[in-house]
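All protein chains of the complex are present and in place, except for one that has been dropped.
A and B are the chain letters, set down in written order, and residue numbers restart from 1 in every chain.
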Amino acid sequence: MRIRVSHQTVYHYDSPASRVIQILRITPRSHDGQHVVRWRIDVSADCRLTTQEDAFGNITHAFSDDVPTDRLEVLVEGEVETQDTGGVVRGAIERFPSSLYLRETELTRADPAILAFARSVAHADPDDTIGTLHALVRGVYSEVTFDTDPTHVTTTASEAFSLHRGVCQDLAHVFIAAARSLGIPSRYVSGYYWRSDGITAQDAGHAWVESFVPSLGWVAFDPTHAMCANDAYVRVAIGLDYLGAAPVRGTRFGGVGETLEVAVNVAQAFQQIQS
Amino acid sequence: MADCFDEMRGVDGAIRPAYAGLDAWLRDLSPDLLDQRCQEAELLFRRIGITFAVYGEAESTERLIPFDVIPRILSSAEWSLLQRGLTQRVKAINMYLKDIYGRREILKAGIIPEDLVFQNQVFRPEMNAQKVPHDVYVHIAGIDIVRVDHKTFYVLEDNARTPSGVSYMLENREIMMRLFPDLFSRYRVAPVENYPDELLATLKSVAPETAAADPTVVLLSPGIYNSAYFEHSFLADKLGIELVEGRDLLVKGGVVYMRTTEGPKRVDVIYRRVDDDFLDPLAFRPDSTLGVPGLMSAYQAGQVTLANAVGTGIADDKAIYSYMPDIVKFYLAEEPILQNVPTWRCREPEHLTYVLEHLAELVVKEVHGSGGYGMLIGPMADKGKLAAFRTRIEADPKNYIAQPTLALSTCPTWVERGVAPRHIDLRPFVLTGRDTVRIVPGGLTRVALQRGSLVVNSSQGGGTKDTWVLDT
Partner (left out) sequence: MLSRTADNLYWVARYVERADYLARILEVTLRLTALPLAYVGSTNEWESAVATAGCSRSFHAHYPEAGEDSVKEFLAFSPDNPCSIRNCIELARTNARAVRTALTSEMWDVINGAWLDLKRFNNAPGSREEFMHFLRWVQETSLRFDGSASRTMLRTDAYWFFRLGLNMERADNTARILDTKYHLLLPEDTHVGGPLDYYQWAAILRSVSALTSYHWVYRESLKPWLIADLLILNPKMPRSLASCYENLVRYCDALAEAYGRQGTSQRKARGIRTRLSNLRMEEIFQSGLHEFISEFISDNNELGGAISRQYLM
């Protein structure tokens, strides 16, 4: 499938913000199931975008602007050709052995409730990792209801799990916490999701999980939709948790009264006629 | 404590040669005079200290650390052994860090188990494949050493993150030279006062390639509420460099600048006394206000040097400590000159068996515990406690290491109008620059002022002594 993504973020400040600095992780890389056809980033600030690669192989762009501003716009636009690989991720950049992704983080700490939940869904046969993961993705889907209200970007897995509510980020964190507690290396993925119901406008990007299965390698699970990722998914960045894969991390000085408008559009691109 | 090695009298009571002059001097001295000198020392400290410490503050965290006027003396032979051992150890630590954040040969060789590194919070993925100037990660190390007999020094801990205490080394000498000029005429004591110069030379030698010919070095402190702020401002002053806080620095176009009254000024080397977690809210803890947003991207782009590098905790972590002799052998193909305290890792079955059989004689520590929490001191525990600990170890052996209870050496110390032996340790400071390792002859000697106590920490009644290295 050919997916066209546009992602516009506009910040308005009542009093001007200065010393704005941001690190963006919003540029996908190609791997076996995904080919980036074109991709570009525009930032309204008058400054240089520095491209780097982070520890996990994600492409980052950094910019800083010292001039006070009351409006800042970041626009991302591109097209990606995807294939359904049944969730299996091959040919992606791997900087670390899978065991790194067993590491606990503040956002993905498994509390006793998550530990108990993880044990309850785990398959009896310890070698049936894939079976356990399928049970887990269904389990998280039914335990945690999608709800944009009660949680925010700093909500931890255990908070979301006790609320039984959260957004894709929270569901991913719960999944990761549970999977790691069972000894299955797991990581956070941020990206975009194409909806098959024809609705293209979205409020935010998407987030899901990749877990390591010895016989298959990394396999992508989406607890928000209780399924493995397929060709509707554009994979952008990975990390140990949201913080490591966050599309934007930034700081500013001043800029009181920030309002944020995010417009994400994910649509199927019209296939170009090959000549 | 009868079988303890005493720095002055050994085990047999005969005065060791290095201490002969001190012994004679102590015997000539009237207790009243020594008492008076102690009071003067206290006054001097308050006077010097007042310029730095949070003097007289109600919630004072920076009270004076007790100072003992009787110096600890190391012969030149002893020092030369320590010097060789420390140089070797710090060299190996730097090679190990380069490897861990690079090719990971030591993991491939199976010398250190992978999970001890990758699942360790102090391993920083952000440092993976990161180049640091001249492959130096630990520019300043404070290696804690204890002595158990006339020839054996053990390394107790490798402090490779932001070791502190060097200001006491410098001030203690200052005070001693003012109080006891005649004692210094009996001995040729190697000077330590060049430490700030050595440190500055070290820091300048590792400036990034893009830096100006005379690189700008700053000291980054968490600010006045940090308990070591006194040392930060002391060192910045002695080095003649700016003492900055996170908000004084900014990153623009991948370069670090400090805000000065003449506009932004480029910074090349940051001697940082801020922990990894707080360095850059865009890379580590997002709620940190002590750091510099974007610092890690400038660092990754090779535009600034951080001393010490990020992620050096994976060298001085308790879980890694016991592998240090293997690390030395692996990288240098040499036998370690300084020994580790013998350590049993309960994750290994035969070690576990030994530990469980000898629990009552050992000190058992949690690998990820700190500050003595979750620690068992076998000889002081009753049956119930031993049994409880045995259950805990058996439930999660990976999480424990064990060591013998050590008889730290003692040194004569002035206590309540008399001289008595008290347990001591030693923290020398090892500087690693572009081509050289520099160690100023001396260090910080900490002393447990309570009789029989082995705890030298200043928070628990420890004091400090001047440390003399004899020149001949």
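Observations, loosely collected:
As a convention for this text, contacts are C-beta pairs under 8 Å (C-beta built on N, C-alpha and C of every residue); 3 or more make two chains touch, one makes a residue touch a chain.
Note that the coordinates shown come from a computational prediction; the quantities given were computed from them, not determined experimentally.
Taking the full assembly into account, the omitted chain touches B.
Within the full complex, the residue among B:D248, B:D277 or B:D326 touching the omitted chain is B:D248.
Among B:V192, B:A228, B:M258 or B:M324, only B:M258 touches the chain left out of the display.
Touching the chain that is not shown, out of B:A77, B:A129, B:I224 or B:A360: B:I224 (per the contact rule at the top).
Of the candidate positions B:L74, B:I145, B:A236 or B:L359, contact with the unshown chain belongs to B:A236. Residues touching the missing chain, restricted to subunit B, are 51-52, 54-56, 223-224, 233, 236-237, 242-245, 247-248, 258-262 (touch as defined at the top).
Keep this in mind: only the chains that are shown with their structure count from here on.
The distance from the centre of subunit A to the centre of subunit B, each centre being the mean of the chain's C-alpha atoms, comes to 41 Å.
The part of subunit A that touches subunit B in the complex is made up of residues 19, 21-23, 47-48, 50, 52, 54-56, 60, 62, 64, 66, 95-97, 99-100, 102-104, 154, 240, 243, 249-251. Looking at the complex, you find that subunit B touches subunit A at residues 114-115, 118-121, 124-129, 250-254, 281-283, 286, 293-294, 297, 300-301.
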